[in-house]
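Structure, as structure tokens:
As you look at this complex, bear in mind that one protein chain is not there, while each of the others sits in place.
Then we have subunit A:
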Amino acid sequence: MNVEEALRDAMAAEVVGVQAPPSLGQAVRRRNRRHVVRFRVAGVAVLAAAAAVAVPVALTAGPGAVPDAGVLAGAGATGSGTPAASASATATGSGDTVAVPGNVVPDMVGKSAAQSDAVLKEAGYTVRVTKVVSDGAPAGTVVGQTPAPGTTAPAGAAVTIIIATAAGPAPSATAGTEGAQDPSMPQDLGDLGDGRTLGGVHVGYLPKGLEWGKWSGKDGFGKRSYTTSWVEPGLEPGMYSVQMVVYRKEAAEQFAKRLQSFAAQGAKPVEIGGRKAYLVSLSDGGERLNDGGTPTIAWTIAPGVGVEVMMSPDYAAKLGKAVADKELNKIAAGATLDK
């Protein structure tokens, strides 16, 4: 038998038992919905009450202290009888990454907010709530979540559930800007002029071709946070190319913790104007480093003032990774405190 034949034969034998599951189509469509929701959320997260609900005392260790947390979560989940009870061992089996004890995140899509909150807390997660104006889903139901169902996350990790709400405050004529594209986009900060100064931070540099997204939001990312986005002309309403969040006060404290968690996850800092910044690719929830996620640069621009600039994965893909990183660096370098 020649080697080509032998190899063909071996490969066939290797995969002969593999069949795509019948649920694949459903899974793909669900993933697709999440994708769409994610972008809406990224743009609209603003409406949000990103309320971090307290972690049960025994689980406050958080993602940093993984082994203990894993054990605790295992115990908690077994008692609860929730879908997360399958728990603990799954992450170790994949052989993909360094084993991290964690739980399988239960699928909450379609459930009510209250139910999801209870189930997730039982399973040992911190629950964050983000609201999004939804066309389809009934108000109060979960339309998306991060991390995705079926993935694993260590106990104490934050799971963000995205809850549908009825349309927000009616669009006001005072939005002022012609073509303020999406009636559901908030204008919390009023007319920002050229859209380059918000929360006391001025954006001196933006990639060529971007224009202000003509919306702005307040406190969507914790108490005192400010956000807006810039888009390529013609982008659908609710989408963003580059989004910035300025964190102050309490939100800045949360933000500082998130920066520390990036370092704990192995992110290497870069220097922006003499300060340490993290140029990372983040999971949907913005908590975890994740290849192929949302390119993000985050740093503390002044004591008590955090800034995070996200680039939409679509826009980043268009630029290419190297250029995308460079642009994020330049945006960060060009940002100054507005005197």
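Everything below uses one rule, namely that a contact is a pair of C-beta atoms (placed from the backbone, for glycine too) under 8 Å apart; a residue touches a chain by one contact, two chains touch by 3 or more; residues count from 1.
Following the convention adopted for this analysis, contacts and distances are computed from a predicted model.
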Task = Using the UniProt record as the reference, specify the protein name of the hidden chain from among "Imidazole glycerol phosphate synthase subunit HisH", "Transglutaminase-like domain-containing protein", "DNA-directed RNA polymerase sigma-70 factor" or "CO or xanthine dehydrogenase, Mo-binding subunit".
result = "DNA-directed RNA polymerase sigma-70 factor"
Inquiry  = If I consider the whole complex, including the chain that's not displayed, which of A:V3, A:A114 or A:A322 touches that chain?
reply    = A:V3
Note = Contact residues on subunit A toward the hidden chain run 3-4, 6-15, 18-21, 24-25, 27-29, 31-32, 35, 93-98, 291
